[in-house]
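I am attaching a structure below and will ask some questions about it afterwards.
Left out: one protein chain. Kept in place: all the others.
The block that comes next holds subunit A.
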Amino acid sequence: MRNKLFLAISFILMTVFAQAQDKFFTKSGKINFYSVAPLEDIEAKHKSAVAVLDTKNGTLQFSALIKGFEFENEEMQQHFNEDYMESDKFPKSEFKGQVVNNAAVNYQKPGTYPIQVKGALTIRGVTKEVQTPGTIKVDGDGVKAAATFNVQVADYNIKIPSLVKDKVAKTVKITVDTKLDPLN
């Protein structure tokens, strides 16, 4: 009886432990935003993105608060929040998706694995299906996940006043760079 109980308990503990090892997360993911235009390059940095990766099925999601993007120039930061992103109305952007080729990633073996990420990207309240390349890096420190999104500004109903049309690029590059820790 005692043996059986012991077995049962260790089995439960093992499943709990195994589950905890599957999921990785961060609350301080980095996101960079680049807009390259003839007149002016614009860059912004974010340091508090949340990301969760389930290594078992490849589910990947991350989210970031729009007001957390830091610009060098105060005026740009203001325009970004008030005119383009309306961050009071739409405070958060998120991506919910999948590592398409998750099976090709060996999370037990150190290395850099090229991945394809597919899912729903929500910006300014508009959700679009996107697919984009990225990498997963497994090393002694844990798991690092990175991806690059090329976002068409018009896809998300972001209106650019004609006055600054030449200043702002029609496509912006968003890079996500996360260092993930086991979730337990």
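Here is the rule we use: a residue touches a chain if its C-beta (ideal position, glycine included) is under 8 Å from a C-beta of that chain, and two chains touch if they have at least 3 such contacts; residues count from 1.
As a working rule, contacts and distances are computed from a predicted model.
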item: Protein name (UniProt record) of the chain left out of view, among "2Fe-2S iron-sulfur cluster-binding protein", "Cytochrome c domain-containing protein", "PepSY domain-containing protein" or "OB-fold putative lipoprotein"; value: "OB-fold putative lipoprotein"
item: Options A:Gln77, A:Thr127 or A:Thr175, residue touching the unrepresented chain; value: A:Gln77
item: Hidden-chain contact residue, picked from the options A:Lys27, A:Lys56 or A:Lys159; value: A:Lys27
item: Missing-partner contacts on subunit A, residue numbers; value: 23, 25, 27-28, 30, 47-48, 50, 52, 63, 65-68, 70-75, 77, 81, 87-88, 91-92, 179, 183
